[in-house]
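Heads up, this is only part of the complex; the chains shown haven't been moved.
When the chains are written out, they are named A and B in that same order, and each has its own residue count from 1.
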Amino acid sequence: MKKSLIALAVMAAAGAASAQSSVTLFGIVDATISHYNAGGQHNTILTNSGYNSSRLGFRGTEDLGGGLAASFWLEAGLNNDNGSNGTTNTNNTLGGSTGGGGLTFGRRSTVSLSGGWGEVRLGRDYVPTFWNTTLFDPFGTNGVGTTIVQKAKTTTLATTLVPFATLAAPTQIAAQDPNAVRASNMIQYFLPANLGGIYGQASYAPSEVANGGRAGRFAGARLGYGAGPFNVAAAYGRTSGSGALLAGAAALQTMPDVSDWNIGGQWDFGMARLMAEYDRTKFSNGFGITPNSSLKGWLIGASVPVGPGEIRASYSREKQDVAAFSPRSSQWAVGYVHNLSKRTALYATYARLNNRGGADLAIDASLPQATAVNGGVNGNSSGLDLGIRHSF
Amino acid sequence: MKKSLIALAVMAAAGAASAQSSVTLFGIVDATISHYNAGGQHNTILTNSGYNSSRLGFRGTEDLGGGLAASFWLEAGLNNDNGSNGTTNTNNTLGGSTGGGGLTFGRRSTVSLSGGWGEVRLGRDYVPTFWNTTLFDPFGTNGVGTTIVQKAKTTTLATTLVPFATLAAPTQIAAQDPNAVRASNMIQYFLPANLGGIYGQASYAPSEVANGGRAGRFAGARLGYGAGPFNVAAAYGRTSGSGALLAGAAALQTMPDVSDWNIGGQWDFGMARLMAEYDRTKFSNGFGITPNSSLKGWLIGASVPVGPGEIRASYSREKQDVAAFSPRSSQWAVGYVHNLSKRTALYATYARLNNRGGADLAIDASLPQATAVNGGVNGNSSGLDLGIRHSF
């Protein structure tokens, strides 16, 4: 019943008595009391999505007969601590962010046609690599325990990593991946479900910034194998950047090419589920100028069911390679989720992040207070999430 | 079942056993792969609404007894290729556009009281003239095949038509109709349905830009007759502009008075449905300064059912009269819609637009890439839409 409370079965227009269709209203409201400690300063706020991302969505499927189905999915992010909204991105570049002034279907906005041959899906959705990052993180890329692999990719490193920012102008690039989580305008193909455990997808989005331009073009793929307790998948994604990377300070706003590949997996031993991921993200200017920079990160994690609850733990590291510098960060996280029902859970997570070599990643980069919760260059920070997740 | 999947019948509070009320969640998700060819340049993107406008809405009716009913309609536009949103306009002027940062009920936002005497409807809705333009266009003003009558009215001609822009400053006006499709703040009356085929409406919106001002005031009406295979209607609308049209370049931002009238009709021969429309839109400064400018356009079109599908074709022309110049454009369009069910369809449309006499209309003026897909002054452009429309 989870996430599908308003689901009305209606007869499909195509006709067969067994053909059924539905439209579902679904959502999650997750509120978090977060306490941060960084550089000796404390901060307590009410925020959201510490366990699962708050959302409101509408989705449905129509059985077209003969194994064919059409479906849609519109899902918006919610900041339920204050009633404001998540954003989207119209063209997959750093400058394409929009929405957030109201309910925005930036989490997913797709229409699909599927059959025995697989699924064609059109619109905004997760990119292939993000599936590995979030599925093989015991904290699911939510809250203070989010793998540092993800925290590094969604931070503008050129400004937060001091050594990077002090390089000579020609090599400065804004090292952030605009499509680290999702991309818009995608034409995707998914393998069907009956391939003996093999699953996969290919995803492509054209550049939509200007006629003939390349900025924001995205291409990626994912291939995996899951059977019984075992699951492993590898994924790749590449976003084309824009030109003009050379001209002084303003060039920091220009987007580099970003390529990302990762591999992750898990083994469910019953009494515990172990998981691991390795990720490499490379930022290059696409014009033969060196040095480029890259992020290399990995995570090991575990999830242990305990009665109606679950203990979660992870350790993750991230290192940046850029010229003679190598800023690096590490993080460990531990938490407990207590399920009051399938829909409602209470949770607590504690995480501690250490920076070395010039790094200054924050324990929660998504907050307006991020600069205040990173402990400074080579500083340490910690965070504690206490919250309630309610889904419908 | 189309467009009304979540419709729960509830007993009306007023009491009679047969009196029923409902609230409906409805929507359309239409994704389009569009290819443009203009001035030798090609461009392919994922966009939306190539066949029907993507939307999400809530509407309902309450039976009040004695033939009286109250109803509401809240309908928002969706850009489902990237999760962003349509806009609205708070005061019916060129400067009143707002929303679009999130779900915005800019397509329709009304509350109504109706009975045997007709319907009073309050709020934002289509203007009377748009009904003729969209109903008597086989492409329904969606996608590359949209009648050129509509494309011209929603383009700021003062900037896209070169001869117009080079006129002396006193006669320059921003020749765009802010209410070419919808108007806000309307008080509308609709004739009841039982008048032997006669239908009609009167629509009025006060100016809301300033105390005592006139800018954004709208008045319009529509009268039609439909019986059996025959349907014809005439409509008129007038938007009052703002003052200060004389002062140099800035005056281009000032809104002229806009009046629009049209007549359209169709005859359904069974094997084909033929339709035609004539439209005249006049931009005047309201202060006796000549020359004013006007748009004159017409369309002929046909829709031919073929098994579960439909072939569509149209030819439309548009001419601008301004001083000694007469920029003019023409367009033909052909397409096929294949219905997989009543809710889901695949479609393809091809259209080609030619500009002469200084015109530079674009094959799709709604795109950010519009300036790149018009082929330039006197240039030609073409577009191909391939897509899927799914409604719920």
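Here is the rule we go by: contacts are C-beta pairs under 8 Å (C-beta built on N, C-alpha and C of every residue); 3 or more make two chains touch, one makes a residue touch a chain.
Everything numeric in this text was worked out from a predicted model, so none of it was measured.
The complex in this file is a homo-oligomer whose displayed part has 2 chains and whose full count of copies is 3.
Keep this in mind: only the chains that are shown with their structure count from here on.
Fitting chain A to chain B on Cα positions gives a rotation angle of 120°, stated in steps of 5.
Each chain gets one centre point, the mean of its Cα atoms, and the points for chain A and chain B are 38 Å apart.
Chain B makes touch with chain A in their complex at residues 1-2, 5-6, 25, 27, 29-31, 33, 41-46, 56, 78-85, 99-104, 340-344, 368-369, 372-373, 388, 390, 392. Chain contact summary for the complex, chain A toward chain B: residues 6, 8, 10-14, 21-23, 25, 58, 60, 62, 64, 68, 70-72, 74, 76, 85, 88-91, 98-111, 113, 122-124, 184-187, 205-206, 208, 210-212.
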